[in-house]
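All protein chains of the complex are present and in place, except for one that has been dropped.
On to subunit A.
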Amino acid sequence: MRVGLFIPCYINQLYPQVGKATLELLEKLNVDVVYPSGQTCCGQPMANSGYEYESEGACNNFVNNFKDFDYIVTPSGSCAYHVKKHYNIIPQTDAVTKVRNNVYELCDFILNVLKVKNVGASFPYKVGVHKSCHGLRGLRLGSCSEVVGDSFSYIESLLQEVKGTELMPVKRSDECCGFGGTFAVTEEAISVKMGKDKIKDHLESGVEVITATDTSCLMHLEGLVTRNNQPLKILHIAEILNSNY
């Protein structure tokens, strides 16, 4: 099994530690993982802003980089979702279909492809999970409060096995944090208010560290936490699963 690692553009540039943690974690789990050079972005920022047609180059670049792998793994639910859901703007060649079928969010891949629950991490903190929407309602990485059915959460299943981690329940466990790509800028007031409310929910439940499957949500929350000097640490799930305290 050959796995291609996709590190989304903004993680590559702004949060390289998330990329490192992802790679190291996969290597620890004995995955034959390769990081193809020449990758950029899945095309989502343009597409969600209404400029799908400007993202064709990015989509083609993505497919070219990843078409030869059995799986593509990324520490970003929203990028994986974008490739799966919106890559119909380029011709559906075999390569495109293959890439769309085989792209996985990291937790999903570990739990459901590698079939590993305990990754051997230890992280003795009170952790609050932010369930990023595209992963949650797009990829169904967990059950949603709106939908009637069994309750589950991939990210929480993995965290439950982490030594020392105490999972803290929050009130609105699957409400959006207000990032939403360019929404964060064009609808600044609402975006900020949503983020503030999210953070309040976690603080009130005694959370020390907020984690998520998406660095984009976390960048937004971190921006607020730093500005307001709030006692919260923000870490991507890969960083927790890769840690050994």
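Definition applied: a contact is a pair of C-beta atoms (placed from the backbone, for glycine too) under 8 Å apart; a residue touches a chain by one contact, two chains touch by 3 or more; residues count from 1.
Convention: contacts and distances are computed from a predicted model.
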item: Absent chain [UniProt protein name; select from "Lactate utilization protein B", "cysteine desulfurase", "NADH-quinone oxidoreductase subunit H" or "NADP-reducing hydrogenase subunit HndA"]; value: "Lactate utilization protein B"
item: Subunit A residues touching the omitted chain (full complex); value: 7, 9, 11-17, 19-20, 23, 35, 37-41, 43, 45-58, 60-61, 86, 133-134, 136-138, 144-149, 172, 174-176, 178-195, 197, 219-220, 222-224, 226-227
